[in-house]
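Structure, as C-alpha cells:
With one protein chain held back, the other chains of the complex are shown just where they sit.
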Amino acid sequence: ANLTQAEQRELGNRMEKKQMKEFMNMYSNLVQRCFDDCVNGFESKSLTSREESCVMRCVDKNMKGSQRLGDRFQEQNAAMAQSGGLPGR
Amino acid sequence: ANLTQAEQRELGNRMEKKQMKEFMNMYSNLVQRCFDDCVNGFESKSLTSREESCVMRCVDKNMKGSQRLGDRFQEQNAAMAQSGGLPGR
Amino acid sequence: ANLTQAEQRELGNRMEKKQMKEFMNMYSNLVQRCFDDCVNGFESKSLTSREESCVMRCVDKNMKGSQRLGDRFQEQNAAMAQSGGLPGR
Amino acid sequence: MSFLFGRQPQMSSEQKIAQAEAEVDMVSDMYTRLVGSCSKKCIDTSYREPDLNKGESVCLDRCVAKFFEVNVKVSEKMQGEAQSQAGGGAAGAGGGRFGGGM
Amino acid sequence: MSFLFGRQPQMSSEQKIAQAEAEVDMVSDMYTRLVGSCSKKCIDTSYREPDLNKGESVCLDRCVAKFFEVNVKVSEKMQGEAQSQAGGGAAGAGGGRFGGGM
Partner (left out) sequence: MSFLFGRQPQMSSEQKIAQAEAEVDMVSDMYTRLVGSCSKKCIDTSYREPDLNKGESVCLDRCVAKFFEVNVKVSEKMQGEAQSQAGGGAAGAGGGRFGGGM
C-alpha cells in the first residue's frame, strides 16, 4: 500500500493497541464460552469438580482450535495473495 | 444541535470513517450469516453446489431484506421527528 | 497504577465518553432483548397488549437483574483485590 | 431517548461534536440490532428463493414498526424512572426516535 | 489477569493512560458478558412478573461467583502456559479480579 517509513511507524503504533485489544477479546471470549458451555447448575456458589474439569478441557480444546484455525487462515490468505486477483496493489 | 460550519465539517470527517466501518460490518455480517445458514457439512473442503446456490440466494435475500428494513427505518424515524415529542431540540 | 494528577484527569475525560457509550449499549441491549423475548407475532404492526405488558415486565426484571449482577460483581472484585494475588501493583 | 442526550447549556466545540457523534452511533447501533432481530424473525433460512416473498416483506415492515414501538416504551419507562429518582420535575416525553435533529 | 497487564518499568504518559484505559475496557467487557450469560441462564423469559423471584435472585448471585471462578481458572491456566513457554520464572499467581487498582 505504499506507505512511507513514517506512515509505517504510525501504523505500527496503532496496531500495537489493536493487538492488545484483540488478545483481551480472545481471552474474554474464552471465559464466556467455557462458562456458557460448562456451567449450568446453580445449586451452589462454587464450581463443582465436574464443572471445573470441563472448564479446563474447554480452555485447552478451544485454544488448540483457535491455533489451528489461525494457521489455516494464514495459509489461505497467503495462497490467495499468490494467486493474484487483487488488482491495483 | 446547532453546530457551526467548522464543527459540521469535523463531524463529517468522522462520519466518513464510521460509514466505512459500518459497511465493512454489514459485509462481514452477511458473510457470516450466509455461511452459518448454508454451510453445514464438512465432508469436503469445497462448497457443494447446493451450498453454493444457497449462499447466493442468501446474499440476495438478505441484501433485499436490509434494504427494505433501512427504508422502513428511515420512514419511521422521519415520522417520529415530525410528530415532535423531542423537547429541547 | 501510579498516574500523576494530569494523567488521572486525562483518563477521567476518556472514561466519561466510555460511560456514555456503555450506558447506550446497556440501553440498546435492553430494547433488543425485550423485543426478541416478547414480540413474536407479526399479524399487526402495533404491539398487542400482551406483548406490551411483557415488554414492561421484561424491562423491569432485567434492570433489577443488571443491578443485582452489578452489586455482586463489585463485591467480588473488591474481595479479590483484598485477598491480594495481584503482584506488581 | 432524549434523556440520553440532554443538552447542557455551555458545551465546548469538542463536546458538541462528540455528542452528535454519540447520537449517530446510537442510531446506527439500533439499526444493526433491528436488522439482526427482524431478519431472524422474518426471513426463512432455507433460502429457497432469492427474493423476499410476500409474507417475509410484510413481516419485515411490521417488525420495524414494532421495534420502534418497543423502543418508545423502553425509553419512556427509563425516563420516567430517571425523573422519579430525580424527584420529579423537568418534564419531557422523549419519544423513541433514533437519532438527533441534525 | 495480571499477565495481561504486566507493567513495564519505563512507560510514557500516553502508554500509562492507555494501559489504565485497557484495564477499564476489560472490566467493562467482562461485566457485559457476565450480564449476558447470567441473565440468560437465570432469568425466565416468560416475564410473568416484573420482579426477580427468589430462585432467580439466588441464581444470579451464584452465577456471578461461578463466573469469577471460571475467570480465575482460565487466567491461571493461561498464565501457567505463558510462563512455561517463557521458560519458567517470573512468578505471580494473578488471580481473576477484573480490573486494575485505580
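First chain written, first letter: the chains are A, B, C, D and E, and each begins at residue 1.
In the analysis below, a residue touches a chain if its C-beta (ideal position, glycine included) is under 8 Å from a C-beta of that chain, and two chains touch if they have at least 3 such contacts.
Nothing here was measured: the structure is a model prediction, and the numbers come from that model.
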Result, missing-chain neighbours among shown chains, is A, B
List every residue of chain B that touches the chain not included in the displayed model. 17, 20-21, 23-25, 27-28, 30-32, 34-36, 38-40, 42, 44-47, 51-52, 55-56, 59
Considering the entire assembly, which residues of chain A contact the chain that has been omitted? 1-4, 6-7, 10-11, 14-15, 18, 22, 25, 29, 33, 37-38, 54, 56-58, 60-62, 64-66, 68-70, 72-73, 76-77, 80-81, 83-89
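Everything that follows uses one rule, which is that only the chains that are shown with their structure count from here on.
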What is the set of chains touching both chain C and chain D? none
Quick check for you: compute each chain's CA centroid and the global CA centroid, then name the chain with the smallest gap between them. C
Comparing C-E with A-E, the one with more C-beta contacts is C-E
Need the CA-centroid distance for the pair chain D / chain E, whole Å please. 30
Please compute the C-alpha centroid of chain B, do the same for chain C, then give the distance between them in whole Å. 25
Check: chain C positions touching at least 2 other chains come out as 25, 38, 56
Two-or-more-chain contact residues of chain D, please, as numbers and ranges. 25, 36, 42, 61, 63, 65
Can you tell me, using the touch rule above, whether these chains form a line, ring, star, complete graph or other shape? line
Touching pairs - complete list by chain label: A-E, B-D, C-D, C-E
